[in-house]
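Could you have a look at this structure, given as structure tokens, before my questions?
Note that one protein chain of the assembly has been removed; the remaining protein chains are unaltered in position.
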Amino acid sequence: MTALFDYLLGLGDDALVAAQRTAEWCARAPQLEEEVALANIALDQLGQARAFLTYAGELEGAGRDEDALAFLRDEHEFRNVQLVELPNGDFATTVAKTLLLSAYQNLLYTRLSRAAEPQLAGIAAKAAKESAFHVSYASVWTVRLGDGTPLSHRRMRDAVEEVWPYTHELFEPWAAPEAGLDPAALRGPWLEVVDRVLGEATLARPRDGWAATGGREGRHTEWFGPLLAEMQYVHRAHVGARW
Amino acid sequence: MTALFDYLLGLGDDALVAAQRTAEWCARAPQLEEEVALANIALDQLGQARAFLTYAGELEGAGRDEDALAFLRDEHEFRNVQLVELPNGDFATTVAKTLLLSAYQNLLYTRLSRAAEPQLAGIAAKAAKESAFHVSYASVWTVRLGDGTPLSHRRMRDAVEEVWPYTHELFEPWAAPEAGLDPAALRGPWLEVVDRVLGEATLARPRDGWAATGGREGRHTEWFGPLLAEMQYVHRAHVGARW
Amino acid sequence: MADLQEHFDRTIERDQRVEPRDWMPDGYRKTMIRQIAQHAHSEIIGMQPEGAWITRAPSLRRKAILLAKVQDEAGHGLYLYCAAETLGADRTELTEMLIEGRQKYSSIFNYPTLTYADVGVIGWLVDGAAICNQVPLCRSSYGPYARAMIRICKEESFHQRQGYELLMTMMKRGTEAQRAMVRDAVDRWWWPSLMMFGPPDDASPNTARSMAWKIKRHTNDELRQRFVDMTVPQAEALGVTLPDPELRWNPERGHHDFGAIDWSELQRVISGNGPCNAERMAVRRAAHEDGAWVREAAAAHARKASAVSRQEVVV
Partner (left out) sequence: MADLQEHFDRTIERDQRVEPRDWMPDGYRKTMIRQIAQHAHSEIIGMQPEGAWITRAPSLRRKAILLAKVQDEAGHGLYLYCAAETLGADRTELTEMLIEGRQKYSSIFNYPTLTYADVGVIGWLVDGAAICNQVPLCRSSYGPYARAMIRICKEESFHQRQGYELLMTMMKRGTEAQRAMVRDAVDRWWWPSLMMFGPPDDASPNTARSMAWKIKRHTNDELRQRFVDMTVPQAEALGVTLPDPELRWNPERGHHDFGAIDWSELQRVISGNGPCNAERMAVRRAAHEDGAWVREAAAAHARKASAVSRQEVVV
């Protein structure tokens, strides 16, 4: 049970922090269609986070609900990968982050939707559909920017380079027995998706080098503290209040 | 006593929030000399804040020290003017904020250093010397930028225009009897200082129009909430801890 | 020409809808474009004051509700720009008119949102006032606008209920600090909400023509009164006092009387001197400028793609 609790936290925290970053685009997107689409992605991610965290809280049985888990844990208690903490940067960086994360999430959720654990499988089945849209949205934009103007090509290329070291952590050994999968097994299919999109975008896959690690054990980037401060401040300033 | 407590909070909060903004320049200043000078100004402002808030806490007699006052009050309990909340913007905006604030503070502190209340007078005497340096630093830069390149002239002009509506609040009726002064009386001498610097910087004094107000009653700008969240988060996350 | 004018007049008279392909007088077209564009701009600028609270929302449920609401506003902006395009306007040009300050947006968004209670009060009062303004526009004579308004009004009343529900939670199940936040927010938003209906009728030069063209169905003062009458009992249910000592039921009129509005304040804010005008415009301008390279890339890619598909047709 502890392993499953921890695993649900990881899934929920990935989605929660990704939602927080995606939502930062509000009123800042390059055009209205992107305002709508990014809000949509953020809402999906937030919905996934709520489902995973609520389930984690029930499983724990200590009375922690989604809000207690989201707003009252300290930095080192979060189990998300560092990838989702990266600042949004320009639109290309956000597209790169979304592509590389959602291609992984889509494969993961699809596999988890066949897990023996029914509640986990149920949440994952819904999330799998949502993340398929995220992959498709980010793929379209990767291609548009990669195969757009010289400037957008350069920015898209730099963005993929910048985010790449943070993708290795997605495939580190980390899973509950109930999940019935080894994350490393997702890497091959993930590379297929990513290579296809990058190829169409006239971009090369970056070379593997330094790899970020530690998020699943609660070690995060320097960007994560300020993100949590912003996210948790109002909740913590009114302990015990209902909203 | 309550009037003096409130007054000390206003003085302390002006200095504290100004220090917080000035310190945001750390590792981002245009050259090393400015790193040193801005850190110096921030340190002075922080020192003033600590002196005023400590005294306010003693006067209140409810066991609140400088940290309780700085880190555990909510937004509407802060008594600073909105001027100090404005984002730093570019270097010109910071120079404009520093000039317009410190010219006021220097006059105010000089007057307060002659107040009958000895502790207030003592803090003010030290602060008056410090703020004289701030005025001189900001004046030099206002002139350099105003009378520098066409680009810097435009930026310095825009900066003064942008900050100007937030200066009126400095001269609103607000003072404890112990202070023995009417802020409105500072406006004339303040304008003299400011006009001289703007003149030398080949800049016109902006026209008076809309005037920000409300800070002394706890009504702040949209920028203030995020500033407090950043400033207070770690302290609040560890209630009762010593550092 | 006389025929066309007569057909147009008859369409209006019979409460039928003018459609994009129909002839319409130049003044009608211009008035419609301006009104729709200003409405679209208001939706877009209106994302900012509330949107700033998404990352700080105090519960995940409230975060989701707010995010969905702000997304709806972007969607509304999108339909409305499309409706303006059916009249021959161009979205890029309209955006530039906004950014250069040549077209207005609702002045209400130049006030700051200071606490999470503001999110609730904006839903209750600002969306409430917007709905009063907009429900009659569902019968506007211009078809695409009227149809957009039907969808928008439906979503807006959903937002209004959610805002009111947040305030109810804060007032009835909240802490004293939360109640104080609600009262403070109501104090700050009440008068600006009343100003959302525009100047009083005797100072509103365009009202008569807009009503003749059935672009508008009620005068500013009629709508304002309706809003006050609707809101007073809601305030009572919430347990908040509206900040107007002259506000009271007048049994003779069958309406609430209320105090004099400070029209100079409205004028000042409209003319650019509100607390947040500069900030709102700066954020909008930065988003537009920062996004230029993305829009250009999309256009360049579309050209390449269509060149390829033309080539494929040729081959």
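Per-chain residue numbering starts at 1, and chain names A, B and C are given in the order in which the chains are listed.
What we mean here is this: a residue touches a chain if its C-beta (ideal position, glycine included) is under 8 Å from a C-beta of that chain, and two chains touch if they have at least 3 such contacts.
Treat the numbers as computed from the prediction; the structure is a model and nothing was measured.
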item: Chains still shown that are in contact with the chain withheld from the display; value: A, B
item: Absent-chain contact - pick from B:29, B:59 or B:121; value: B:29
item: Candidate in contact with the missing chain, chosen from B:43, B:59, B:121 or B:191; value: B:43
item: Touch residues of chain A, complete complex, unshown partner; value: 74-76, 162, 165, 209-210, 212, 219-222, 225-226, 229
item: For chain B, the residues touching the chain missing from this view; value: 16, 20, 23-24, 26-36, 39-40, 42-43, 46-47, 49-50, 53, 66-67, 70-71, 90-91, 143-145, 147-149, 151-152, 155, 230-231, 233-235, 238, 240-243
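Methods note: only the chains that are shown with their structure count from here on.
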item: Greatest separation from chain B - chain, by CA centre; value: A
item: Dominant interface by contact count, named by its two chains; value: A-C
item: Innermost chain by mean C-alpha position; value: C
item: Approximate Å spacing (C-alpha centroids) for the pair chain B, chain C; value: 37
item: Gap in Å, rounded to a whole number, between the CA centres of chain C and chain A; value: 34
item: Shared interface positions of chain A, touching two or more other chains; value: 230, 233-234
item: Numbers and ranges of chain C residues touching at least 2 other chains; value: 52, 56, 177
